[in-house]
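Every protein chain except one is present and positioned as in the full complex.
Chains: A, B and C, in written order; residue numbering restarts at 1 for each.
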Amino acid sequence: MLAIKKKVKVAKNSRLAPDIYSIWLEAGDIARYALPGQFVSLYCRDGSRLLPRPISICETDRDMGVIRLVYRVVGKGTKELAGLAASDYVELMGPLGRGFVPEGKKAMLVGGGIGIPPMLELAKQLSCEKQIVLGYRDVTFLDNEFYPYGKVYISTEDGSVGAKGNVIDAIKANKLEADIIYACGPTPMLRGIKEYAEKMGIRAQLSLEERMACGVGACLGCVCKSTYTDSHSHVNNKRICKDGPVFYAEEVEL
Amino acid sequence: MLAIKKKVKVAKNSRLAPDIYSIWLEAGDIARYALPGQFVSLYCRDGSRLLPRPISICETDRDMGVIRLVYRVVGKGTKELAGLAASDYVELMGPLGRGFVPEGKKAMLVGGGIGIPPMLELAKQLSCEKQIVLGYRDVTFLDNEFYPYGKVYISTEDGSVGAKGNVIDAIKANKLEADIIYACGPTPMLRGIKEYAEKMGIRAQLSLEERMACGVGACLGCVCKSTYTDSHSHVNNKRICKDGPVFYAEEVEL
Amino acid sequence: MNTSVTIAGVRFKNPVTTASGTFGSGMEYADFVDLSRLGAVTTKGVASRPWEGNSTPRVAETYGGMLNAIGLQNPGVDVFIERDLPFLKKYDTRIIVNVVGKTIEDYCEVVERLADCDVDMLEINISCPNVKEGGIAFGQSAASVEHITREIKKRARQPVIMKLSPNVTDISEMAKAAEAAGADALSLINTITGMKIDVARRSFVLANKTGGLSGPAIKPIAVRMVYQVANAVKLPIIGMGGIKDAEDALEFIMAGATMVAVGTANFFNPYATVEIIEGIEKYMADNGIDDINDLIACVK
Partner (left out) sequence: MNTSVTIAGVRFKNPVTTASGTFGSGMEYADFVDLSRLGAVTTKGVASRPWEGNSTPRVAETYGGMLNAIGLQNPGVDVFIERDLPFLKKYDTRIIVNVVGKTIEDYCEVVERLADCDVDMLEINISCPNVKEGGIAFGQSAASVEHITREIKKRARQPVIMKLSPNVTDISEMAKAAEAAGADALSLINTITGMKIDVARRSFVLANKTGGLSGPAIKPIAVRMVYQVANAVKLPIIGMGGIKDAEDALEFIMAGATMVAVGTANFFNPYATVEIIEGIEKYMADNGIDDINDLIACVK
């Protein structure tokens, strides 16, 4: 589906944990065509904030035509979002970018912090064997919703829930194996996953993040370093919004 | 009362005529201390619009602590205002400026177009004999609410209601006399009133309008030409927001 | 009703183009708007060979605007000619190619490579604040504006638009220099150099420290400069800087622009270009204006 921009209605907006919210939006076709790992761009109501807020799709309900986003309030845009109530409207563009590509027989899904939400729809859609590794700083969220889809390993930095440490610690401690890793989270985590995957000879798909302006590949604002000359840019840059956000680990430098 | 800026709750917002709205605000002390002819400055929610929208106080209910504003939707700020519903909040500063000063035994209250609203509270508060002249382009509004307070003369430019013509035509046609005229309306109307009052030897208090930035007398954005050197500015300028909006006709050049 | 305008002999079906660098070569926005509706597509800056651009973060939001320090990443003129130009030729729109370089030779190389190509106009970017060499350096003194314009005019087969920088004391001096050297048209304004600091992290938001400010925030400055330049030279002007709707576009036209370009607005409204064209048509209909040319520089 080509991306569109439109006003969509809020079906529900609720708090999951301190500063973490979950919003369901009546997004129609966007819900029907979006793939796990794709994202939408949300626009603020307040005209002083013009740029889109990219948020990954956490879940889709194709029949109902709704999508779910789970987001952390970090600034004014996400604060505005947290203030929306059912039947309010929000402007949104999507579906954007390239999502995860299903492959392999035994998958490891790794989410760190606010990188966890996109793993949920992926977990739902993947039909292979799944191990799910979720890393948090302290308070957990969404973890319960992963149990139906595979074995869940939780790590927290302060050790308050699950294993103490980060997701790499959890993977190593549990000697997890897989033929494909899907990961989303902060760059240091992705770097760790890339290294681990290389060492173990596992393929890895990583979802990256960068500041965006257009969200559709036109402005070249959101590039990451690519290992080889990119076929579109003809330099060692790939656009996260258009060519990603999901890349194979070997395609990008972190 | 010193002016304050605060968030106030909308009690009611309704449409009186095409593009003309009436809003009641729970303004507390502002309602208790405001005088007829004073105004409030309303701020937009949308951060791209920063300057205050000055709106005259149309009515106050001191016991309830509410004020009423009647406004025409002309741009984005007043459009935003028209979209507010009961129990929404709006940011407001007031009471601002100097209002009408009661004087004389027989008064003429003249309002033109969106200059009509401030005459209502004045009509309510003046205890002398009152003749009320209201001029409209075509559709009338608020006129019914004036009947309890005096004899009402209506003129419309297209002649659809009352006498055809402007308020000066109506005054002349009815040979209205008074020892004080209070007027608010577009500059050409005020100019006509000033001339008429001079010719007839009637005192006149006129409420003027100008683009404002601060609304409190600090920026010197909203001046009008004064007949004599002004005691504050030491030039022939008076600040409409602070020294007015109501001036004696002989004080200002129009 | 006539909405077409002519600049240096090139006729545009309407006065709306895209601001260089905000619309790629049109591919991405073709999903949102029919490029054949546009008066022209102005491409991202094209250099003689591929440029990597700056490190990220390259963009930052500011109050009513944004900063960018892309650093003119582009695939180079060869890829442009082989891939982007054929794509654009599929649409019924004019093509304006934005040209960048680090040296005058660089610029000239691109201009010469484009000489035999089917492009309608060249826009020479001497005003990019985000590259260390070239860019704005050529656009901040009348002498260098004149020099580079002359060198390019010697080689260009297509009419030449010089794109001026707002980061100058008197933009009309730059306009006069370009005119004296034979430029066919002017476009203004490029971005204004700005900076944002992340107070929590106590660091610059952009990797490049500074970036170019664009978007609605800068519109009053852009309108003033268009008015100033329109009153200083006879050249037609493509006006830009913060245009987000038809009213904004009309401000530029009334101030003296023959065409307008839509930039940052594409980012918050991908339909902006076409909505602006429709809005101008509506304004003309509502106000009984038969010819858009009657509005150009009508406010004096």
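As a working rule, a contact is a pair of C-beta atoms (placed from the backbone, for glycine too) under 8 Å apart; a residue touches a chain by one contact, two chains touch by 3 or more.
None of these values were measured; they are calculated from a predicted model.
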Touch partners, limited to displayed chains, of the chain removed from view: A, B, C
Residue among B:Ala86, B:Ala173 or B:Cys219 that touches the chain left out of view: B:Cys219
Residue in contact with the excluded chain [from C:Ala255, C:Val274 or C:Ile292]: C:Ala255
Contact partner of the left-out chain, one of C:Tyr91, C:Phe204 or C:Tyr271: C:Phe204
Identified contact with the non-displayed chain, of B:Pro52, B:Gly192 or B:Pro245: B:Pro52
Interface residues of subunit B (partner: the chain not displayed): 2-5, 43, 47-52, 93, 210-224, 232-237, 242
Residues in subunit C touching the chain absent from view: 62-65, 67, 140-141, 167-170, 192-197, 199, 202-204, 209-211, 213, 216-221, 223-224, 227, 242, 247, 250-251, 254-255, 283, 298-299
Those residues of subunit A which, in the complete complex, touch the missing chain: 47-48
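Assume only the chains that are shown with their structure count from here on.
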Farthest chain (mean CA position) relative to subunit A: B
Pair with more cross-chain C-beta pairs in contact, given A-C and B-C: A-C
Chain centre separation in whole Å, for subunit B relative to subunit A (CA means): 55
Junction residues of subunit B - those touching two or more other chains: 47-48
Subunit C: positions in contact with at least two other chains: 63-64, 216
